[in-house]
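Only one protein chain is missing from this complex, and each of the others stays in its spot.
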Amino acid sequence: MSTDYGDADTFLGVRLDRFARLRETVAGDYKATFGLTTVVLFVLAAVFAPELAPYDPMAQEYAIMQAPSLSSAHPLGTDSFGRDLLARMMFGARISLGVSLGAVTIGAVVGVSLGVVAGYFGGWVDDALMRFVDVLWAFPWLLIAIMLVAVFGQGVWNVVAAIAFAYIDDFARLARGEVLSIREEEFVLAAKNVGLGDVQIMVEEVLPNAVAPLIVQFTVLVARAMLAESTLSFLGIGVKPTTPTWGALLGQGRSLIGQAWWISIIPGIAIVITVLGINLFGDALRDAFDVRGEGGSP
Amino acid sequence: MSLLDIEDLAVTFPVDGGPDVPAVDGVDLQVEPGEIHGLVGESGSGKSVTARSIMRLLDGAAVSADRFDYRGEDLYAKSETEMRAIRGDEIGMVFQDSLSALNPVMTVGEQIAEVVRHHGDVDESAGLLSELRRKYVTGTSKSAPSWRRAVELLETVGIPDPEEIATSYPHQLSGGQRQRVMIASALGGDPSLIVADEPTTALDVTVEAGILDELRRLCDEFDVAILLITHDLGVVAETCDRVTVMYSGSVMEHGTTDQLFENPAHPYTKGLLRSIPEGGPTDGELTTIPGSAPEPTDRPAGCPFRDRCPAAFDACSDPLPEHVVDGGHVARCHLYTDGDDPDEVTWDATASVDGATNGTAGETAERTPATEVTDG
Partner (left out) sequence: MGIQRYVAKRTLQAILVIYVVATAVFVAIRSIPGDPARLILGGDADADAIAAVRAELGLDEPIYVQYARWMADLARGDFGASIYTGEPVLARIAGAAEPTLSIGLVGISIAILIAIPAGIVSATRRDQWEDYVATGVAFLGISMPSFWIGIVLLLTVGTAVPAIPSYGYASISEGVVPWLSHVILPATAVGLPYAGIITRMTRSSMLEVLGEDYMQTARAKGLPPRLILFKHGLQNALMPVVTVAGILFALLLGGIVAVEMVFGIQGFGRLLIRSIERQDFPIVQGSVIVISIIFVFMNLFVDMLYMSINPKIKYGGGA
């Protein structure tokens, strides 16, 4: 259900009073507070990793390879090359953050554009675009990642592309659904009567009202993207082996589960906490912006 | 003994982060067996809340009353289990929005049949497991007594082709048909009282007439009392034996339909009657009661109508009295407290509004003492 907000103050198309509600929700609900705190910490660690990390993530100290956590000067232990885990994890956070945000942003831009155009124009345009989206959806993202790596070699951009690819259909369908319901609203018909051009209407009238569910979806998909990226890194697909993304750290520890289980478990815990934080925050967003849950995403 | 005897009902809803809402404050209601009793009021008068309080369907609300008896027994002293035996069995309910009140994934016949199984005297198991089996595995057999009775009831409420309709789903039926289904389902347990909450409000006038005829007929044929909640005085005039008029949570006047329409005592009732378009061409002006009903949290002390009443005076801030106008005709108005014949209340002092509908915000009535001569 959307209404024309007219002159109500908005930011990025979302009414300012909804942000006030968000603040209330976060303040009142410990889950949301936890979520927001975690997200903030994560972002800080990622952005300021070079300053904050106790060691160089690539520095190998052969003397203390596979040191368990808290056993030495390394609070989280070291891996099989003697590299400090904490430092590697902090740097890994940067990559995970960059990849997740980047992938979902690209997916959102492409997906929303497709969805809005399809929903707004309807007819054969809608059919054609949605079939295209169906094709994208039918492509398992894992496969795309594998093939991108095979063709272009290892590298972070493959991961970004593969994940972005997977979320285009999500955004496209969501945006299209929103547009379909908004399109019939009276203020759009009024804009048409006044003579505004199609693109103008799409950008100025339709989009701002569709934004709230898209923001919620964005947050939720960032969480999923982090999981997807960790899966790819774990499998050794995508980023170069030395890159310390959390999934990669997990993957490196896999063969050492017997002797040095912390190499796999601890980055995993970090993933869980961070993703949980993002999910909780996304839930708070959903409550504050009053969005009904769509199928397909938690 | 009255079938339903409510005295001084008050219903308050707690609100998160705000003052409690006194939806109903001081309602007396008596429904006699076999009568059609209209409960009239505008939106927000508390009539729906009163209706739901009879069925004890108001979760979370604080309900208090001096008396709340059904067949002489205190409804609010009963346990939930005892209430469940009464709901559907002794008292049936018909809701306003038949499309949302009927379950979209069950056939109409089944929705009636289950009432019959639970409350009627058929020899069929209505336990949880049998019901679930019927729902998910076997379906209700067309030869089962409850189904046969459901079809019978559909026919009784005037649905043509009841066998066919019974297997339909609510969305396949028209509004009028659905409303009849609701009535049939309310009748399923052979109740003595049916509470009908604005059953015809959502329907066309012609369809409405049919439903009201049906209700009249059923009342006679089954000897079931009907509490008909409505905001439409026309419906009341057509169908009801007795009427209770509510305004902003309280009762203003009650009596037989004839008494009220011929000799309205309360200024509010007079205002309402005066607002009924006469039918036939007018010079385009409609009369209204200027002003609008107060918010439940904002009610003036004493008579809630005093801010809009042309005859309001100082005593109106005192608690409402009861004045017996005639046998069974009671008005709750301070104009009558001195016991003598009251000065007539006139509405002519208030302007009629051009083409406006009732209840729009406007100037409040001038407060003049009741000294005018002419009749409203």
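Residue numbering begins at 1 within each chain, and the chains themselves are lettered A and B in the order written.
Note that a contact is a pair of C-beta atoms (placed from the backbone, for glycine too) under 8 Å apart; a residue touches a chain by one contact, two chains touch by 3 or more.
None of the values given here were measured: they were computed from a predicted structure.
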Item checked: Among A:V47, A:V109, A:V199 or A:V272, residue touching the chain not depicted -> A:V272
Next item on the list: Pick out which of A:I106, A:M147 or A:A191 touches the chain that's been left out of the picture.
Entry: A:M147
Check: If the missing chain were put back, which residues of subunit B would it touch?
Finding: 55, 57, 83-89, 92-93, 95, 97, 100-106, 114-115, 118-119, 128, 131-132, 135, 168-169, 171-174, 177, 182, 185, 188-189
Item checked: Missing-partner contacts on subunit A, residue numbers -> 131, 134-135, 137-143, 146-147, 150-151, 223, 227-228, 230-231, 234-235, 237, 247, 250, 254, 257, 261, 264-265, 268, 271-273, 275-276, 279-280, 293, 295-296, 298
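In this section, only the chains that are shown with their structure count from here on.
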Margin query: From the mean C-alpha coordinate of subunit A to that of subunit B, what's the distance rounded to whole Å?
Written below: 54
